[in-house]
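Below you'll find the structure, written out as structure tokens, and then a few comments.
The other protein chains are all here in position, but one chain of the complex has been omitted.
Let's look at chain A:
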Amino acid sequence: MSETPHFAINVRHLTKQYGDFLALNNLDLTVAYGEFFGFLGPNGAGKTTLIKILTTLMAPSTGEAWVGEYRIGDDDEAIRSHIGVALQDVGVDPLLTGRENLLLQCRLFGLSPRQSQARVDELLDQFGLTTAQHQRLRTYSGGMRRRLDLALALVHKPLILFLDEPTTGLDPTNRFMLWDLLRQLNHDAGITIFLTTQYLEEADVLCNRVAFMRQGQIVAEDTPSHLKQQLGHDVVTFSVPSPDHIPRIEQWLQKSNMLGSVTGQRVRMTTRDTLADVAQTTMWLQSANISVEDFHVSSPSLDDVFLAVTNSPEGGIRHAQISE
């Protein structure tokens, strides 16, 4: 079957079953060349499963997918030489040094010994690993390993980059450094990036387009700003000093038909009419004699979109109530 090669990633009716469990349910998705695409969803939604299929590690149960012009299952070797991948679990050789890991990776991707040396120096510098280059990986900290793993994904300057939660385990400095680097790769080098993350702020900052997954299906897909606009309403957040208040607050949320969620001691409510809802809330809190801290009214973030789409019974953007 011929398919136009205009997309960097093209997924058609893709299904993956683990035994009886449906991890990907008839998924359709396209990512254009040059896009920075965020693939989001709660734990177990099927993000890693899709990445493993698109990177040729695993065969789908049914359906087809193309990466660039190559069809999954037919041209796996061509796909592997054109993509860079950093999986959720870091894959480095703990007994080799950082430099040795990178050098081997360069050579396996077809760089000459001389090119490899130069590329390794460049990457070590870019990822701040030059001083640690002669240490074995097992002496690296988690963040250093993560950085080396990302550097390994880039040795051959891939056209399409798959990153499964690349910033997990990185401290803020390194996370921001990586954001800059990824933006650079996307903007300047034109590399298509397919990213999953648990940090929705990250997706908001980096991605041109995001999709939210739930139970193996895409339930919302758009630019971050559109999704937030669609959600529409301002968000009220506050904390209570003691968890004892939470049951009463939950009761009140339900009774007064407010759209809110509680995480630990933090309450987050989506307003319909900002002023009226804020007034009603503060009045009730006063009458109930509950003091609050950190009271904020803000425009919705991607987190709110996430909560809305991943918790509503039908999927799609809806306001929802969750409790933990």
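The rule we apply is simple: contacts are C-beta pairs under 8 Å (C-beta built on N, C-alpha and C of every residue); 3 or more make two chains touch, one makes a residue touch a chain; residues count from 1.
The rule we apply is simple: contacts and distances are computed from a predicted model.
Among the names given as "Mycothiol system anti-sigma-R factor", "(2Fe-2S)-binding protein", "Xanthine dehydrogenase" or "Transport permease protein", UniProt records the absent chain under the name "Transport permease protein". Within the full complex, the residue among A:G34, A:G91 or A:G264 touching the omitted chain is A:G91.
Mapped onto chain A, the footprint of the missing chain covers residues 52, 55-59, 77-78, 80-81, 85, 87, 89-96, 100, 104-105, 107-110, 136, 149, 152.
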